[in-house]
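Dumping the structure here so I can ask a few things about it.
The other protein chains are all here in position, but one chain of the complex has been omitted.
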Amino acid sequence: MKIEKRLEELGIELPEPAIPVANYVTTVQTGNLIFTSGHGPGTGEGKIYKSQLGTDATIEEGYESARQVGLGLISTLKHALDDLDRIKRVVKVVGFVNSSADFTDQPAVVNGVSDLLVEVFGDKGKHARSAVGMVQLPGGIPVEVEMVVEIED
Amino acid sequence: MKIEKRLEELGIELPEPAIPVANYVTTVQTGNLIFTSGHGPGTGEGKIYKSQLGTDATIEEGYESARQVGLGLISTLKHALDDLDRIKRVVKVVGFVNSSADFTDQPAVVNGVSDLLVEVFGDKGKHARSAVGMVQLPGGIPVEVEMVVEIED
Partner (left out) sequence: MKIEKRLEELGIELPEPAIPVANYVTTVQTGNLIFTSGHGPGTGEGKIYKSQLGTDATIEEGYESARQVGLGLISTLKHALDDLDRIKRVVKVVGFVNSSADFTDQPAVVNGVSDLLVEVFGDKGKHARSAVGMVQLPGGIPVEVEMVVEIED
């Protein structure tokens, strides 16, 4: 349970895992890949943090939201895998950032989840990434993130 | 041909499969995964249904469009696989919803394709999903959907 220990060292408490409210699930495993659903910052607590980068959220707030999304994703993966040590590599992260027409700092926001993944998983947390600007997101959340993760055989 | 039978029971007639008009294809298989191109509601018939959620399409119309996109995707998969029973699991669905600046109900729209997949494929149709808001989509369609599907060895 090295990753659990690392979370403790970092003082990180995971939120409850997300519960889908429709005909989909939070993760699907195919071979040794896990595809996650898009997660928002309210995932797991039912709370929704409505805001948009460039309108009423600063880059710092966006970064914090993205970090919170990352915590929810790690919680979802723990729920799916039982043991986070089974994660061999974070393969891909897509960060969808709720953006005003002139907001162009999506990468600085998505760093919130990228930095968390490397803090927690070390080199295994280094992922390929896309960061893009959305006109809106579900429930008005500032950021939604999906992942592809490789697990040990 | 259990899925074919299921489609018949549901009274579902699939549209013609989509035909790409450029240097890409509707599906690529790698190992036992199939990645699809993004499909719109007009795919297969050449018709285009221009509208935007929050502007001139209701959630109900968006849901119906997403269901229609799902039918096109199933048609594309049937064309690629010959036998829809070869589908082991719908792994991932991304729903890109053409959204006004204040439309935040993307999940209610993407449910149109999620509900269809579970109707047709049962538990095998339960997928990881992202639903996001786009400022525009090709041809002004209300929704575009891409999938990753796992097939039997």
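Order of writing sets the labels: A and B. Residues in every chain begin at 1.
Everything below uses one rule, namely that a contact is a pair of C-beta atoms (placed from the backbone, for glycine too) under 8 Å apart; a residue touches a chain by one contact, two chains touch by 3 or more.
Please read these numbers as outputs of a predicted model, since none were measured by experiment.
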- Task: Give the residue, chosen from A:A18, A:L33 or A:V143, that touches the chain omitted from the document.
- Result: A:L33
- Task: Would you mind spotting which of A:N23, A:T36, A:S51 or A:S99 touches the chain that isn't drawn?
- Result: A:S99
- Task: For chain B, enumerate the residues touching the unshown chain of the complex.
- Result: 20-28, 30-31, 35-38, 50, 94, 96, 98, 134-140, 144, 146
- Note on the structure: Missing-chain contacts on chain A, rising order, are 31-33, 89-94, 99-107, 111, 114-115, 117-118, 125-135, 148, 150
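In this section, only the chains that are shown with their structure count from here on.
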- Note on the structure: Rounded to the nearest Å, the gap separating the Cα centres of chain A and chain B is 24
